[in-house]
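This is the structure I have questions about; it appears just below.
With one protein chain held back, the other chains of the complex are shown just where they sit.
The block that comes next holds chain A.
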Amino acid sequence: MNINFTLISQAVAFSIFVWFTVKFVWPPLLRAIEERQKQIADGLAAGERGKKELELASQRSSEALKEAKQHATEIITQAEKRAAEIVEEAKDSARIEGERILTAAKAEIEHEIFGAKEALRQQIANLALAGATKILRREVNAKVHADLLASIQEELK
């Protein structure tokens, strides 16, 4: 147990080892550890964020679903209304068309009745004339009584 120069040399060795650790051993490991701590913290934060976003997204999706359902209901209602309208319109137009056809047919019929009446009148006049001619064969000169015949024909109209 004697103090000697060994003390100083050991102190020097100690200083060198401390310097070495301070310079080369501690910093890289500390960096690695701190980096990892940061990565872990980031990862945890990202996980938390993801969870929140998922919650938000599911909320949004359910909202969108609800909206879509509502929209669909509206569209169906509108379509039904439109269909009813179309049926109504078709009915109307069919009625109008029917009426038109009916009117046209009536006019045709009237026209034909008129034509037939005219022809009948002509024929009646002719018959009357023929009758009269036969009755008055001798006295009546067609040329003389032409104006008379015309007046009769006129009256039959």
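Note that a contact is a pair of C-beta atoms (placed from the backbone, for glycine too) under 8 Å apart; a residue touches a chain by one contact, two chains touch by 3 or more; residues count from 1.
Methods note: contacts and distances are computed from a predicted model.
This figure omits one chain of the complex; the name its UniProt record holds, of "PadR family transcriptional regulator", "ATP synthase subunit a", "Sugar ABC transporter substrate-binding protein" or "Heme exporter protein B", is "ATP synthase subunit a". Looking at A:V22, A:I101, A:L127 or A:L148, the residue that reaches the missing chain in the full complex is A:V22.
Across A:I33, A:A64, A:V87 or A:I124, the single residue that touches the chain missing here is A:I33. Contacts to the hidden chain, counted on chain A, fall at residues 1-11, 13-15, 17-18, 20-22, 24-33, 35-36, 39.
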